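All protein chains but one are shown in place.
And now, chain A:
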Amino acid sequence: MWHTQNLNEKVQEGDEEMKKAAKRNAQILAIDAGGTMTDTFIIDENGDFVVGKAQSTPEDESVGLLNSARDALAYWDTTVEEEFPKLLAGVYSGTAMLNRLVSRKGRRVGLIVNKGMEDFHRMGRAIQAYLGYSYSDRLHLNTHRYDPPLVPRELTRGVTERVDLFGNVVIPLYEHEVEPAVRELLEQDVEAIVISLLHSYKYPHHERKIRDIAKEVMKKVGKEVPVFASVDYYPVRKESHRTNTTIIEAYAADPSRETLIKINNMLKEHGANFDLRVMASHGGTISTRANELARTLVSGPIGGVIGAKYLGEQLGIRNIACSDIGGTSFDMALITQGDLSINTSPDMARLVLSLPLVAMDTVGAGAGSYVRIDPNFKSLTLGPDSAGSRVGVCYPEGGVETVTVTDCHVVLGLINPDNFLGGEVKLYPGRAYEAVKKQIADPLGLSVEDAAYGVIDLLESQLRNYLESMILGKGYSPSQYVCFSYGGGGPLHTAGYTKGLGFEDVLVPAWAAGFSAFGCGAADFEYRYDKTLDINVNDGAADDIKLKAGKELQAAWDELKEKVAAEFEKSQFSRKDVDFRLYFRMQYQGQLNDLEIEAPIEAFKDVNDWDELVNAFEDTYTRVYAKAAKSPELGYSITGAIVRGIVEVPKPKIPVEPLAGETPPQEAFLGKRNVYWKGEWIKADIWEMEKLKPGNKIAGFSIIESPATTFVVPIGFETYLDQHRIFHLKEI
């Protein structure tokens, strides 16, 4: 709350002329409903935005949302009633579903599986006993533990059936076993039933048969609950992933639909003319009526990546390395040739899933990360645990006793202890100094300043390594990418973690603090559907085999296109409005990892198209895994088809301001501060970010402060603010 208010004030001050114009045209509403606070971001036609906050109201989220929007619009001296009718779009992202899942407060779900497999869901996968653990805890066996299963064993039933990996029926469905199973589950008062059979993605009929019998039985019994056959939702291989995801659909997602509809109705009641869309894991937004709602489980960090993608589209940047430092973690993602990378078997909430999720690499290293010396190995360790909002030793109210990265910032003078988060939180440099001395500097035999500098240096060097290896791992080099740095802690370290990597450019949006919400507002209206395939073609196969393979792929694309089109129809978009994009997954025969590639063809027509697909695959493969790993002699497998469908929706404008000169205005200069840098105390220029004008150039050593972030320009660097209020950081 504190920083938002302050942030808004700053935005206001920096925007006097607009204020005089008085009339606002709110266009995009982005909602971030957290467990305790609901934030709303409202963006106007000029790209200006305002942030509102209010207590979340879990029993009826629309109440908290309305309060939050009122709070936001108050800064523009306007009202919900005035602005909602002008809105062109609204996007929701929230943690309610995730909380429901993590706290195991979802529906009472019954599960029907193959007879004999009744234990597999509760057994989970052993990997779930250490998902999300730090490296050392992954090794440290006694720390491993399982979370309780979403569906207990007593609500699981088996029916005899088996289909093999090719989709051949090995054991037909023992239909007579279905009714008793369904009845028993209904007797146990289940609120939904999930069906998941092995290899159903290859042979959907048995799951669907069970689904239909279940519905009949329910009618007979007079007790109807929703039924979810996994193949109707996630027809992809790996039963733990598929079953978990389908269960989440029944357990947490479907109950959330009601909430979303309520919010949508509330918005309409207040004059909104659009259908609320929900942020989804694949990086697009979907309707509240979408079939697969579990993919809206995701929230938070992907917003920034989508914002970067949109900003890249507007600025004509195709390859972007996104980096975001918050209090607890460093999040990285790559946008390559304008596309997000997608992880199709990700994990969330310590469960393996089969959702397409924007691929992000997260490292437990943020501003609040603890800094320690290992007592036995005498090595300096950062994280993985963090003080989070408790900041560090320098913030007595936080009650933290272990040095954090922020304490080191304070010692070095990089952050203003009297203006941290807009001055609402007062920091005590003396406390930080003492703690760094005792815990870090003395054991290492360094001065306090050198120790604090060393911590930051080590942190930035680790982040640089992660960023570099992520890009190299994709088969590219940093020089082919523009690095975007945002998030509260990002700009403080941008220079440090990009130094020497040779990025094409390094961008820090001045509006970095609200970047994630901006991203939500900028997301495409997009459905993405995946289907597992097993099409094998040997090296040098005859044309008829290639043709047959191509036809099978095309059939899958057609099927998925239908699915996507049907989703858009729910929102009154016809097929011609939809921009369809086709992808395929390919690997050498026998491999277990495939690559997702955009099809270089619009439809499969002839044998030449096959060669095009193979060439596109091999180009990517050799880039990612080195030439030596190329194995055409094994033949090729197409393992999946993907269709993305996108329709045009209104998106926020990027601010455009007239260029002023290179010299920053005097009123932006806040004075000088002592900063310890590379072994000496130097005088840094302090600037107020909001008062800098487009066209201004600032050389190191400078610190550009805003209430929500601090941007450091060290010696050897220079920054330039462009007309979109984006800083470009250059090494000179």
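Definition applied: contacts are C-beta pairs under 8 Å (C-beta built on N, C-alpha and C of every residue); 3 or more make two chains touch, one makes a residue touch a chain; residues count from 1.
Assume contacts and distances are computed from a predicted model.
Missing from the rendering is one chain, named in UniProt as "Acetone carboxylase alpha subunit" (options: "Aspartyl/glutamyl-tRNA(Asn/Gln) amidotransferase subunit B", "C-type cytochrome biogenesis protein CcmF", "Acetone carboxylase alpha subunit" or "C4-dicarboxylate ABC transporter permease").
Note on the undisplayed chain: of the listed residues A:180, A:430 or A:473, the one touching it is A:473.
Considering the full assembly, A:593 is the residue among A:55, A:593 or A:674 that touches the omitted chain. Of the listed residues A:117, A:320 or A:400, the one in contact with the hidden chain in the full complex is A:117. Contact between chain A and the absent chain runs through residues 114-120, 123, 125-127, 129-130, 135-142, 144-146, 153-154, 158, 160, 162, 164-166, 170-172, 174, 176, 198-199, 237-241, 374-380, 444-446, 453-455, 457-458, 461-462, 465-466, 469, 473, 588-593, 624-626, 628-629, 631, 634.
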